[in-house]
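The other protein chains are all here in position, but one chain of the complex has been omitted.
Entry: subunit A
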Amino acid sequence: MSDDELIWRIAGGSGDGIDSTSQNFAKALMRSGLDVFTHRHYPSRIRGGHTYVEIRAADREVQSRGDGYNFLLALGDSFARNPQEEAFYGNEELKPLSENLDDLREGGVIVYDEGLISDEDVEELNLEERAEENGWHVYPIDLRGLAKEHGREVMRNTAGVGITAALLEMDLEHIEDLMEDAMGGDILESNLEILHEAYEMGQDLEFEHDLRIPEGEHESEQALLSGSNAIAYGAIDAGCRFIAGYPMTPWTDVFTILSQNFPDMGGISEQVEDEIAAAALAVGASHAGVKAMSGSSGGGFALMSEPLGLAEMTETPLVLVEAMRAGPSTGMPTKPEQGDLEHVLYTSQGDSQRVVFAPGNIEEAYEQTRLAFDIAWDYQIPVMLIYDQKLSGENTNVDVEFFDREPSPDLGSTLTEEELKEAAHDNSGKFKRFDYENAEDGVAPRSLPGQKGGRYLATGNEHSPVGHISEDPDNRVYQMDRRLEKLEAIREELNEERESTQTYFGDEDAEYGIITWGSSQGAVEEAVERLNNSGYSVKGLSVSDMMPFPEQEVTEFLESVDEAMVVEMNATAQFRGLLQKELGRFGEKLTSLLKYNGNPFEPAEIVEGYEVNIAEEDREPTAQVRIEPAAGD
């Protein structure tokens, strides 16, 4: 828990501009040469309610939120309900201060808005006493008053940033630049005044703390973006130009980004009546010859089970994204969980086939989205990307060079009219679209409506080579076997022709393992490093291919360790279940560390989980996690 890093937490009410302020501040930190990682906590409410954003910044790579934090800017909640409701909701105005104290590190800095948070309330918190115990440094400042003087109350965000910069001895240059980009005229002017005045006020304070802005430098240009940005841009580079959806948190982010960009690039976005329609539209557009995607979150994705099966049976290429949030049912709309794995793997009737990728960070989100489109159009099979509210919303800096690659509008195994002339037709003149005789790897190339000589029927029923409904037993077995062949071919391609999408960390010869998937990857990576630094011998594996499962890679990993802990954000150990199902063994080697309280793992929780779970220390974990012992334990 080193203090060579800044973890700045800005807290306020939902609607107080916490998100935009933190976005800009994170960018300013990035521009000053630091690596950043943001974590967002917000309620399912439009205005008011406790919300915070954490920005972790250091002069080294940061792949996860940290353990706790060391700088709190508590703005107070300006949308708090009236005092009569306090008995039920508690003192909401104060929450940005009161709710965050438990996680503040020893020696941390607190700035709170005296203008909104009253002295009486602060007294009730025993802040003075607690500050002394923990070595906190408290700076009450009238941010509201300052903002009011120069314009409007909402600008107390800016005042808060000014104070922060002063207390950290940080240059204002990048912050000013970003403000100039974001606004103009009188608003910019008053904001700049507020910024400078707050900065000077901060400089006049007597500093008791020793937290300063870390120094860092980037070798190349960086961009700050979220997992949702990465998925949207991956889709654009893959040639996706059609999206249909229905809003649902957190899937809405990808949907919104593409809807805003498509008009400029000749793409089409459709917001439709429900999720069944959304996925069905993507199927229709794909059938007609456009790379299309749709997606949703758990509850909305449940409705997509039908069109998913239709895409599988008609062999229509399709990419669906599933942005998990805590369930069951509507669950906790704004809280992350990895609880939909089994839902995504097994939904839809029959022996249906699909490919499922679970990217673990921003770069993987971009690359695996591109891969998803490649596989979907090459093999004419639905491919799903499963990620969660955490990866969707967290922002990290990525080297701009990383994205420098050619867009790919390639339609995979789709024939041109020229090629169709050579293709097999039956004696009625119809194109043998679902021809099992000429299929390679199970893939029978398709035609597009409107092409000459390509007429066929795409059928959701079992069908003959030209697409007619058929219950002929021989045809059924041929068609089924051909479709099954695709998944085997994809498994082979992923194993042999492509770079592994699994991520390893730690020393290859380590005795113990931690295995995880999806967005928990970053926290596990950091935990593995810390465990090794404290003398344990641990390595980590984060799996991205959920289907087809990378049997060989995971087997080799598990064979090489004495025991392994499976880390995931759900209560029923879904990924561990998948491991045991796919590999058929290792039950005795695997234990689970599960977290499902709505907050993502902090690295320290994984470290502690390992110590309790594997190093067999005789104690209970202090964090809100659950240990699931190995089979037979």
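The definition used in the following text is that a residue touches a chain if its C-beta (ideal position, glycine included) is under 8 Å from a C-beta of that chain, and two chains touch if they have at least 3 such contacts; residues count from 1.
Operating definition for what follows: contacts and distances are computed from a predicted model.
As stated in its UniProt record, the chain not included in the shown complex is "Pyruvate ferredoxin/flavodoxin oxidoreductase, beta subunit", which appears among "Pyruvate ferredoxin/flavodoxin oxidoreductase, beta subunit", "Sirohydrochlorin cobaltochelatase", "Electron transfer flavoprotein subunit alpha/FixB family protein" or "Translation initiation factor 5A". Within the complete assembly, A:P307 is the residue of A:G13, A:P307 or A:G331 that touches the hidden chain.
Of the candidate positions A:M265, A:V477, A:A615 or A:A631, contact with the hidden chain is made by A:M265. Note that of A:N229, A:T347 or A:S520, the residue touching the chain absent from this view is A:N229. Across the entire complex, the residue among A:E221, A:D507, A:E588 or A:E617 in touch with the chain not shown is A:E221. Although one chain is not displayed, subunit A still touches it through residues 221-225, 229, 233-234, 236-237, 239, 241-242, 244, 261-270, 272-274, 276-278, 280-285, 287-292, 306-307, 309-310, 314, 366, 400, 403-404, 406-407, 409, 411, 416, 421, 425-431, 448-461, 467-469.
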